[in-house]
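Let me begin by handing over the structure; questions about it come next.
Here the complex is missing a single protein chain, while all its other protein chains stay put.
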Amino acid sequence: MTVTVLLFASYADLLGRTTLGLDLPAGATVEHVLSEVRLLPGASLLPPSPLVAVNRSYALRTTMLSEGDEVALIPPVAGG
Amino acid sequence: MTVTVLLFASYADLLGRTTLGLDLPAGATVEHVLSEVRLLPGASLLPPSPLVAVNRSYALRTTMLSEGDEVALIPPVAGG
Amino acid sequence: MIRAAVVAHPIDFAAMVSEVAHEGNGATSMFLGTVRSDHDGKDVTGIEYSAYEEMATSEMTAILGEARARFGVEHAAIEHRVGSLDVGDISIAVVAATPHRDACLNAVRFIVEATKARAPIWKLEHYVDGSREWVNAGSGNR
Partner (left out) sequence: MIRAAVVAHPIDFAAMVSEVAHEGNGATSMFLGTVRSDHDGKDVTGIEYSAYEEMATSEMTAILGEARARFGVEHAAIEHRVGSLDVGDISIAVVAATPHRDACLNAVRFIVEATKARAPIWKLEHYVDGSREWVNAGSGNR
């Protein structure tokens, strides 16, 4: 299945991109996405446990993904 | 000595006036003013211990007065 | 700057926000009191506010000074309107601006509550049935 990964702010700067398509095995979780992202150049500076959202809601590392899901890595927020 | 008494809101309605000049003996206190005011028609409906201000600051019943002081009886406030 | 006033004209809260603006401030908090259409179940048509104006001004100025001492608020303003107000009209506006948010949020609450408790201001409510009543603080007008 295919999921779209979104990167923002400092994470987008680190990885030099704002979006990424990933092909994952059925039953893949958020953890799988993080493992794939860590293979990218620049990913060594990501924190050990970045916040993640799936389809615009905060999610766990164990959250199961489905075809077409939008998975976002959320840097420390600083709104206001 | 002469002091000016100011009445506001419900107290002005009760006593039918907003101001009153009083001639008091030297050394008179807020208590003297209250005693004089209680002689006015309508004063029986005043509360036993109305708030009083002297020269625009809240004062005690024992506060001593001076010539020309402005003594105000302050009904329960309801600003905002 | 701090400024307190009793005014007889409509309150321009946007102008007050501009007044407390300062490039060192990252947070502005405001409170508006408005005339409600009901009070303790009675239909209100309007409120006549009156004040011991000189004392109300000096009491509100003192309250702003206390807010400065307690919360470090250097930029704050308060206006209380007097006269005949209709439903929806603004009776009181308090604004405060500070570098960080806690100070201005706390200060505005303090200023509003102290003003309601201490400023010599009164309101005569007019009801749909033609009756009028002096409102007693604490009788449901929080």
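Each chain carries a letter (A, B and C) given by its place in the written order, and its residues are counted from 1.
Note that in this section a contact is a pair of C-beta atoms (placed from the backbone, for glycine too) under 8 Å apart; a residue touches a chain by one contact, two chains touch by 3 or more.
Source: prediction; values computed, not measured.
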- Message: Could you tell me which displayed chains border the chain that was left out of the figure?
- Response: A, C
- Could you tell me which of C:L32, C:A62 or C:A117 touches the chain that is not displayed? C:L32
- Identify the residues of chain C touching the omitted chain, counting contacts across the whole complex. 13-14, 17, 21, 23-38, 87-88, 97, 99-102, 104-105, 108-109, 112, 141-142
- Touching the hidden chain in the full complex, which residues of chain A are there? Just list them. 6, 8-10, 13, 53, 56-58, 72, 74-80
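Definition applied: only the chains that are shown with their structure count from here on.
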- Round to the nearest whole Å and give the separation of the Cα centres of chain B and chain C. 26
- Distance between chain centroids, defined by C-alpha means - chain A, chain C (Å): 48
- Message: With centres defined as the mean C-alpha position, give me the chain A-chain B separation in Å.
- Response: 73
- Note on the structure: chain A touches at least 2 other chains through residues none
- Message: Among all residues of chain C, which ones touch two or more of the remaining chains?
- Response: none
